[in-house]
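Here it is: the structure, laid out below.
All protein chains but one are shown in place.
Chain lettering (A and B) follows the sequence in which the chains are written, and residue indices restart at 1 in each chain.
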Amino acid sequence: MAPHVEISLTVNGERHTSEVEPRLLLVHYLREHLGLTGTHVGCDTSSCGACTVHLDGEAVKSCTILAVQCDGGAVTTIEGLAREDALHPVQEAFWENHGLQCGYCTPGMIMAAADLLKRVPAPSEGEVREALAGNLCRCTGYHNIVKAVMAAAEADHGDVRPPTPPDAAYETGEALKGGIGA
Amino acid sequence: MTTETAQERWVGRALKRKEDPRLITGKGKYVDDIRLPGMLYAALVRSTEAHARIVSVDASGALKREGVVAVLTGEDLQFESGLPMAWVPPGVEVNAPDHWPLARGEVNHVGDPVAVVLGDDRYAVVDAAEDVIVELDPLPVVTDIRAAMEEGSPLVHEQLGTNVSHRWSLGGGDVEAGLAQADVVVEREVVNHRIAGAPIEPRGVIADYRAGNLVLYSSTQVPHFLKLFLSLMLGMSEERIRVIAPEVGGGFGSKLQIYGEEILLAAVSRRLGRPVKWIETRSENLAVSHHGRDQIAHVRMGATRDGKITALHAEITADMGAYLMLLTPVIPSLGAFVMSGCYAIPNVQTDIVGVFTNKMATDAIRGAGRPEATHMIEICLEQLAAELGMDPLELRRRNFIPADSFPATTTLGIVYDSGNYEGTLDKLLEHIDPAQVRAEAQGLRERGIYRGIGFSTYTEICGLAPSRVVGPGGVGLQTGLWESALVRVDLTGAVTVYTGTSPHGQGHETGFAQIVADKLGVTPDTVRLIHGDTETGPVGKGTYGSRTLAVGGEAIAKAADKVAAKAAQIVAHALEAAPEDIEVSGGKFAVKGAPSKGMTLAEVAGAAYIAADLPPGMEPGLEETAFYDPENFVFPFGAHAAVVDVDVETGKVKIARYVAVDDCGPAINPLLIDGQVHGGIVFAVGQVFFEHVRYDEAGQLLAGNFVTYGLPSAPDVPTFETDRTETPSPTNSLGVKGIGEAGTIAASAALVNAVIDALRPLGVTYLNMPLAPERVWSAIAHAGTDNGGAA
Partner (left out) sequence: MIPVEFEYTAPETLAEAHRALQEDPEAKLLAGGHSLVPMLKERLAAPSRLIDLRRIGGLHGIERQNGTLRIGAMVRHAALASHVELGAVAKAARTIADPQVRHRGTIGGSLAHGDPASDLPAVIVALEGTIVVSQPGGGSREIPASEFFVDYLTTALAPEEIVIEIRIPAIEGAGSGYQKFNARHEDWAMVAVSATVVRAADGSCQDVRIGLTNMGSTPLRARAVEDALRGGALDGPAIAAAAALADQGADPPDDLAASSDYKRHLARVLARRALQEAAG
C-alpha cells in the first residue's frame, strides 16, 4: 500500500487532520472519514455534479479532486451551508419552489447555485442554466430548480454586488493593457 | 408547512413538501449513507465479452490482496430458483432462459457478472476485482434484432433453439379491411431506440444476515416484491426477511426489478456471516441496470379523405436483450392496450415479437410501452394529416372519442374511464396559437432558422391494478396488484400512515398527508407517512406505472375513512348525537348544524385509547387497515405542443416553447403534478435529442458513462408552460389518475412532429429518434428519400 499522507483541512469551519491514502477522493474523505454523507456520488466522469462542494470558496466536483490536493484548504459541504439555524436562501428557495424530487442531486445542485449567486447576485435565466450545466437532475426537468435559483437571487439581499458576467471576478484580474482581442 | 388549522380542504393546495427539509440539508439517508459494523464491501467481476463460455476463473491473485475475504463464482452459490420473470400470458408460450445472480457456464452480454469479490476496504475490492482472471471462450454475437431473427443467426441461448422469446397480439376489428377502406395509408418504420433509466443515485444494496434473519437495504421501487423473491430464491421463510428501501434517489422504472446483486448480497452475507455493501458505479448502472424501449415498429395508419381514421396496425419487434427480467417481455404489450390512443379507430391491431440479443435486458423505463405506442400513433397521425392536406388538430378532433361517451369501450375492449380530449386541446390553444407560430416561422427562415410546431394528444393506461385484469387469469402477471394502507392515530392525535407503495422522489409524504388531513380534520404537518419498510407497514406492491396515488392513495383514503367512521361513532357516543350527524368541519368531528359542538381528533384519540367510555362493543384504539383493488385502470390524457427552431445549416434543434395541458383528475397537490410533468417531458427530451444506449456489432457498450450517455442538463431544455383540466375518474373515490409518466408518454411525439413540421418545406417528412444534429442535417441533405434518417 502506498504511504499515507497527512492532510489538514477545514471542513464546515472545523479543522481536521487525517492520514489518508494518496488516491483517496475528496468525496470519499468527506463521506467515509468525516461521515458527511450529504455530498453524493452519481457518476465516474465528473459529469453529474452530485458531489459538488465548495473548496476555498469555489464550487468544485469532489469526485475529481484528491483529498491530498486539499491539504491546507477549506471545504464547505451541504451540511455546512445553512447559516446558524436558518437555511441558506438557496435551500429555502429549493423548498419553496419544489426544486427537488428524489433529492439525490440536490446537495450538489444547491452548492453550485450558491456558488453562482456569490459571483453573480442577479443572474438571468440563461446564466442560471449555464451555471448549472455541470449538475444533472433526472427528476425535475430543471424548471423548478431554475425558478428556485432566480427566487433565491431575489430573496438574498444580504450580499448584493453589481451584476457581473459569469466567470468574472476570479483572479484579481486587472485587465491587461492591450491583449489579443475582445 | 403552515400550521394554520384546517379551515378548508388541504387537498388541491400547492403545499411545499414535507420531505424537503432533510433533503436540502444533506440529511437524507440513501443506501450508501448507511454503514454497519463489520461491513464488507463487494465488487463484481463482469464479463468483457457479449457472448462467451466461461472457461475458468482464477481468483488466486485477488485473494492475496490485503483485506480480501473471499471471491465467489456462480458455481459457489446455490439458489432455490433463478431470477424471476413475472409474466405467463394465457395461451402464449414465452421462452425464458435461466438467469442466475452470477453467470453459470456462459455469459450473454457485456457486464454479465461472473464473480464477486468481498473485502473490508472499499477501494481494495475494486483493485482485487481487477486481479481476478476470467478466461472466456468467445461465442458468436448477435446485437441486431433483425439479424437475430434471420435463419442461421447466432443464438443467444443455444438451448432455446431460437432467438424469439414470444409472439403476442392484441386486436379488434379487421385492420386489413380497415386499411382497404382508407383513401390514404401512411406506412412508417418507427424506431424507439434503447435508453437507460439513469437515476442520479445508482443502485445500492446492503445485506445483513444474522442469527437466521435477513435485513436487506436496497434502492428499490418494490421492497415487498423483493422480500418475496429473496424468500423464494434463498429458501428462507418470509417472516425472517425484512427489506428496507431507504431514501431512494430516483428510479424511473430501473429500480422496478429483482436484480441479481440484491439476491447475491443476501446469499453472500448468509455465507460469510457479515453485512455486505455493494454500490453500483455509473458505468455499471449504464451496463447492467435494465434498459428501456428498443422497439422497431412497422406501423400502418389509414384514413378516408374526410379524415376518419379507419385502421391502425403496429407490428413491433422488441429487443429483449439477453434475459427476460421481471417484466421484460410484457412491456410492449402495455402499449398495445392503448394503441388506438384517444381516437375512435374501428380496426386496431398490435402484433409483437420479442427477440433475444447479446445486450442487457430491457424492461420498464418511465412510460414502459406507452411512450412507444403514443409515438407511433402521433407521428403517423401528423403525417396522415399532411398527406390529407388537413390541419393536424382538425384530424385529431374528427377522431377523438367524444367527451360524452365515457366510460368508453375501445375497439380493443378496453374501457377508458373518463376523458375530455377536446377540452385539453381547447385549453392548450388558449396558451399557444399555431397560426402565430407559423407567422413567426416565416420571419425566421431568412436567418436559416426553421421553426416548426408539433402536437401530441394522448391518453395512457395506468394505475396498475386491477388484479383480476392484470393477474394470472388476465394479462398473465403472476401477482395481484392491489394496495393496502394502515392509518394509526396516536393518543395525542398525531397520525401515522403506513403504505406499501415506495416513493423515490414523488412527494408521497406530502400528498398523502393532505388526503388524510382532510379526512381526519387535522393539518398535514401532524400526518407522517411511513413507507419502504416491509416490517413496519402493510403489504404493498411498490411505486411504478403511475399507480401510487390511484391505487395506494385510494387505499389510504379508505383506511382514513374507516378511522373517521370510528371517530364519528366515538364522538356521537360522547355528545349524544347520531353517528351520521358527525362531520369533519373546522378541524373537528362536529355535529352537523352545531359546529361548536365537536371533538378534535386528539380528543377522539384520547377517548379511544383510554377506553373508559366507548360505545358498547367497540374495540379500543384508533387505527384501521384497508386493502384496495380497483375495478378498472385509470386513463390520464392531455394535449402537448412543442415549438422548435432548427438551425438548418447544422441540424441543431432548439426547443423554443413547450406547452403541456394534462388531465389527471382532481389535483391533490398541483406543485407535485407540475414537477412530474416537467420531469416527464425532459425524460422524453433526453430520448429525442441526446440519449442512446448504443452497442457495437461485437456487443460492446458504446454509451457506458455520462459523457457518452448524455442526459440533458439545465441549458439544454426550456422553461415549460403547464396547465391542467380536471376530469374525475369514476374508478376511485378521489377521482384521481397517475401523472408520473404522462409527460414522457406525450412529449417525444410532440417534439419529433415539431422538427418534421419545421423541415417539411425542405422536403423532410420522416425522422426517427434520436435527433442528433448530424441526423437532422443528413435528413435535410437527403430530403425526399423518406428513410427517417439512418435506422
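The criterion applied here is as follows: a residue touches a chain if its C-beta (ideal position, glycine included) is under 8 Å from a C-beta of that chain, and two chains touch if they have at least 3 such contacts.
It should be emphasised that the depicted structure is a prediction, and the values quoted were computed from it without experimental measurement.
Touch with the chain omitted from the figure is made, among A:Arg31, A:Lys61 or A:His143, by A:Lys61. Check B:Glu80, B:Asp98, B:Glu176 or B:Glu774 against the missing chain and you find that the one touching it is B:Glu774. Among B:Phe225, B:Phe689, B:Phe720 or B:Tyr766, the one in contact with the hidden chain is B:Phe689.
Residues 122-123, 126-127, 130, 281, 283, 649-650, 652, 689-690, 694, 702, 707-708, 710, 712-713, 715-716, 772-774, 777-778 are the ones on chain B that touch the missing chain.
Residues of chain A in touch with the missing chain: 1-3, 5, 21-23, 25, 44-47, 49, 52, 55, 58-61, 63-66, 68-69, 71, 112, 115-116, 130-131, 133-135, 166-171, 173, 175-182.
Heads up, the rule we're going with is that only the chains that are shown with their structure count from here on.
Centroids of chain A and chain B (each the mean of its C-alpha atoms) stand 31 Å apart.
Here chain A touches chain B in the complex through residues 1, 21, 23-24, 28, 31-32, 36-45, 47-48, 50, 77-79, 81-82, 87, 91, 94-96, 98, 100-107, 110, 125-126, 128-130, 132-146, going by the rule given at the top. Residue ranges on chain B touching chain A, taken from their complex, read 16-17, 19-30, 32-33, 66, 122-123, 198-202, 247-250, 252, 281-283, 504-507, 671-672, 674-675, 677-683, 705-707, 711, 713-715, 717, 719-720, 743.
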